[in-house]
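Right, I'll just put the structure down here and ask away after.
A protein chain is absent from this complex, but the other protein chains hold their places.
Chains: A, B and C, in written order; residue numbering restarts at 1 for each.
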Amino acid sequence: MTTMSMVQAINSALDCSMARDPGVLVMGQDVGYFGGVFRCTEGLYDKYGAHRALDTPIAEGGIVAAAIGMGVNGLRPVVEMQFADYIYPAIDQIISELARLRHRSGGEFWAPVVVRAPSGGGIRGGQTHSQSPEGIFTHVCGLKTVMPSNPYDAKGLLISAIEDDDPVMFFEPKRIYNGPFYGHNNSHGGPSTWATHADGEVPEGHYTVPLGKARVVREGRDVTVLAYGTMVHVAEAAIAHSGVDAELLDLRTLLPLDVESVAASVQKTGRCVVVHEATRTSGYGAELVAEVQETCFWHLRAPVERVTGWDTPYPHAFEWEYFPSRERISEALKRAVACD
Amino acid sequence: MTTMSMVQAINSALDCSMARDPGVLVMGQDVGYFGGVFRCTEGLYDKYGAHRALDTPIAEGGIVAAAIGMGVNGLRPVVEMQFADYIYPAIDQIISELARLRHRSGGEFWAPVVVRAPSGGGIRGGQTHSQSPEGIFTHVCGLKTVMPSNPYDAKGLLISAIEDDDPVMFFEPKRIYNGPFYGHNNSHGGPSTWATHADGEVPEGHYTVPLGKARVVREGRDVTVLAYGTMVHVAEAAIAHSGVDAELLDLRTLLPLDVESVAASVQKTGRCVVVHEATRTSGYGAELVAEVQETCFWHLRAPVERVTGWDTPYPHAFEWEYFPSRERISEALKRAVACD
Amino acid sequence: MNSSVSSTDAAPVAYASKLHVPRASSRPGEPPDFQSLMIPAAGAQDKPAFDVAPAATAELAHGLVRVLDDDGAAVGPWAPALSPARLRDGLRHMLHVRAYDDRMFRMQRQGKLSFYMKCTGEEAVAVAQAMALDAGDMLFPTYRQQGLLFVRGRPLVDMMCHCISNAGDNLKGRQMPVFYSWKEGNFFSISGNLATQYSQAVGWAMASAYKGEDHIASAWVGDGSTAEADVHNAMLFASTYKAPVLLNVVNNQWAISTPQSFASTGTTFAARGLGFNIPSVRVDGNDFLAVYAVTEWAAARARNGHGPTFVELLTYRVAGHSTSDNPDGYRASDEAAAWPLGDPVARLKQHLILLGEWSEQQHAELEEELKASVAADWKAAIALGTLEEGPHWPVASMFEDVFKEMPAYLKRQQAIVEERA
Partner (left out) sequence: MNSSVSSTDAAPVAYASKLHVPRASSRPGEPPDFQSLMIPAAGAQDKPAFDVAPAATAELAHGLVRVLDDDGAAVGPWAPALSPARLRDGLRHMLHVRAYDDRMFRMQRQGKLSFYMKCTGEEAVAVAQAMALDAGDMLFPTYRQQGLLFVRGRPLVDMMCHCISNAGDNLKGRQMPVFYSWKEGNFFSISGNLATQYSQAVGWAMASAYKGEDHIASAWVGDGSTAEADVHNAMLFASTYKAPVLLNVVNNQWAISTPQSFASTGTTFAARGLGFNIPSVRVDGNDFLAVYAVTEWAAARARNGHGPTFVELLTYRVAGHSTSDNPDGYRASDEAAAWPLGDPVARLKQHLILLGEWSEQQHAELEEELKASVAADWKAAIALGTLEEGPHWPVASMFEDVFKEMPAYLKRQQAIVEERA
């Protein structure tokens, strides 16, 4: 056991997977010699060579298409999109091909491709380095969608994703690549680096965290908070800040959603707040509200509220006003428990 | 006043718009000489010439990009995607560019492009000629999303869309291009061609139907049905079939949603069923459920239910089992009113 | 120039447009015009070494490799060493495809299929290419290379069962007709989305090189579909990583109603390959021998580590695009007859007769035989179910294969369907 940042944990997941299976390779822009703009593939080029830490042209659609062909030919490519914002040129290959191949071929062909993409705000990247497009992919049948919130899960989920025979969209919240994050001023009192966070303790070897299973971060009685990625930590801070006895679920996998855990919690608490950084309208939060409403209607004692990014592009100068802050979540929690 | 099919009404909207404004042009695959695979641009080539009924290469991304450039240079291009299923190669230009341009340039540049696309099942087109991807676009800030359910609205909404200075995604339910449709066996008793349907009466000249306004198709007291496109008619048939006194709203514009009309209706009826043909998870129906739940929670007497396409690709042989049928909607209505 | 606007509404002055808009080789009422096609004589092109520099193929990319001359003789350096028996195999496959197409088209007209697409006039492309490739080579076709399946020996009954989505359909009723998939035959699942397979084929070939294997990939795309970004991606990746892949463009002059001039930019498609530093060849797609020879050469290049080859196959789509269109609505009805490269079946037949290895009578007999066998196959296929009456796969099977294992939420949806059934 050692401590790792999320970047190191992802790197370790790739390393373990490449060591165990010669069919695993990483590919993408600047992932080879350079080790990736966020350093997630650092060292893999030296260790596994230019063929397995494969630099590519700047053509997201071509990268995913090539990965699909490789997947059909027995490899397990792990594609890095330099930013989730740049996934759109590849979306036809992802939606029309990668997601559908097994079904349309009656099970004859499939491509076990993982698409990794740093997402969310946190680097003052403005509207084209801050997006959270995960909701779009949850609308596409045939894709699994994952977003870890800490190093331990990141490594275990990524290894699961690589070993999974279905395609997986793996979103990495870049804001917590190098340390946990609790909101604007980081004044939660929690550990400020992964090195001192419990979930920063990561085994060096192979292990998996199953896809499709949420994690109860904190038990509580009065309201359920559904969150994933960075927002898990901000929600944790908001719970502390608000003094509300909330139960916090880290969904980890968005599709397939762990409906059982969600329903069990909301049926217990009778209230629910959904949090994500993505824009609000038709975001994944809408699906969560719909799901909760359908499975827990008779238990609900307050409207399920969404705390999300605004329905605007992510503005460079106003990251903090855009970001679903500890305060906004905290107010939603208080509104929820005020209902009875 | 004359009667028109939806194809003719769309054609008439294009004709009127081109006649009034030399900056309006239609462009896309087979839209020029041939008049479009669904005949929506028939006659425009002869009337307005090859430059204004512009055939294009088979490159959806290139078509939308060119349209954006044209829009920036003062034209109002109306792009036809041959099928909504083929919109994905253009999605980067739509999401990253068309939708964002006005905002990112501080209002300096914008492109008033309309993207028309036949969507939904109905021609045994299998998974790549039957999709309803509208939900994805409602998650993208900066785009308006429209889907008409009849010739009158189709023409009026399309003219509004063309005259709008914002980009508009305009989805045309191909199943009702040539006649209304009430479900599998069409045994609703309603008119079977637009020629005998009230909404098939369409003025020949210019008129508009405003974007962002829903239409009450049928007033009712016990449950609100939210639908758009083909499903409006199927819902109408289901209401008749079930005997439930339902209020039916044809949303017409999905974004911006006419929340006022939706809320007013659900607050009156206390129950709501949401219907669409698109796949269920994270579809636009999720947003509707979330919205209803947020604005009408204290009025709800039953869970808001979604009746949608299944979370699978649209299967060639099983169109009817896939399609949200009159029966499935009807059962949902009965379940809703059974709650109290 | 824009026509002037006429309408009931007040008509503002239209612009005096200077935009260039490409033209078609013919439109209804116009005479066909294939003047702009460069068609050198058979035997005129050199055959370079396998390791030819891309730039040295400029002549091949702008010219046209042809082997069969007007008399049916095989001439020039590209004439392949094919035995009469193999040539007769080729002829049989082409006739078989044609008989199949005719039957299926008629069945569609009778409502037994929802849709169909013929490859009439283009049979040499798929048949000769499949014969020049190895069984272990992976095929990434479009809907217009049904000939590949015939050469690789797929039972016609299986193809038909797919086309009518019956209980014998290996695609479980999910796909439209003609979007075949056949793993056993290394024939990749055909996508409804044009050109996506092109860049996937390159990835497949990269994986083959990555694994140190000798199998190559071959991909096809239509002239119109070359406009898609996937073709760019394919060429870029193939050239960058020297992937062992054949990138074929089947230039049959039309993309539904849109002429090739909306994709060719006024030069040959093969020329585009040169821009990506890929050796590129333009070949008479109606000349069985030429197609075979070029494919054999390109495959050998790929297998020996010389990377990709870009091949334009010049041919003509004699039938409509599909059962959904009538080509007389957008091109002169006598255009096919005016096509200067003739009919691939007639040309190979002429060659075999010239060699003394075939006769009109044998030909007529073969046509009859194949017609009868296709009819028998059709009977066998519909015995396993029809589109409208079934039996089909169980409806609930549509929930399978979305994922390898069905997640709980899909099981719940499946249960609803099963309840209703």
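Assume a residue touches a chain if its C-beta (ideal position, glycine included) is under 8 Å from a C-beta of that chain, and two chains touch if they have at least 3 such contacts.
Everything numeric here is computed off the predicted structure, so don't read it as measured data.
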Next item on the list: Determine which of the presented chains are touched by the chain that is not presented, and list them.
Entry: A, B, C
Checklist line | Touching the absent chain when the full complex is considered, from C:Leu149, C:Ile164, C:Met206 or C:Leu246 | finding: C:Met206
Check: Thinking of the whole complex, not just what is shown, which of C:Cys161, C:Ala263 or C:Ile382 touches the missing chain?
Finding: C:Ala263
Next item on the list: Would you mind spotting which of A:Met18, A:Val115, A:Ile176 or A:Ile239 touches the chain that isn't drawn?
Entry: A:Met18
Note to self: If I consider the whole complex, including the chain that's not displayed, which of A:Gly71, A:Gly106 or A:Gly125 touches that chain?
What the structure shows: A:Gly125
Margin query: Take the complete complex as the reference. Which residues in chain B touch the chain that isn't displayed?
Written below: 25, 51, 56-57, 59, 61-62, 65-75, 89, 92-93, 96-97, 101-110, 141-142, 144, 164-166, 212, 256-257, 259-260
Item checked: For chain C, the residues touching the chain missing from this view -> 15-22, 54-55, 206, 209-212, 227, 229, 231-233, 236, 239-243, 261-263, 265-267, 271-278, 305, 307
Notebook entry, point to check: If you put the missing chain back, which residues of chain A would it touch?
Noted result: 15-16, 18-22, 29-30, 33-34, 37, 46-52, 54-59, 61-62, 85-86, 88-89, 124-129, 204-206, 280-281, 310-313, 315-318, 321-322, 327-328
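One rule holds in what follows: only the chains that are shown with their structure count from here on.
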Checklist line | Geometric centre: closest chain by C-alpha means | finding: B
Item checked: Furthest chain, CA centroid comparison against chain B -> C
Next item on the list: Could you put a whole-Å number on the gap between the CA centroids of chain A and chain B?
Entry: 32
Check: Rounded to the nearest whole Å, what is the centre-to-centre distance of chain B and chain C, using the mean of the C-alpha atoms as each centre?
Finding: 35
Notebook entry, point to check: Taking each chain's centre as the mean position of its Cα atoms, how many Å separate chain A from chain C?
Noted result: 41
Next item on the list: Could you list the positions in chain A whose residues touch two or more of the other chains?
Entry: 61, 89, 92, 96, 103-104, 141-142
Check: Can you list the residues of chain C that touch 2 or more other chains?
Finding: 169, 174-175, 179, 191-193, 229, 402, 409
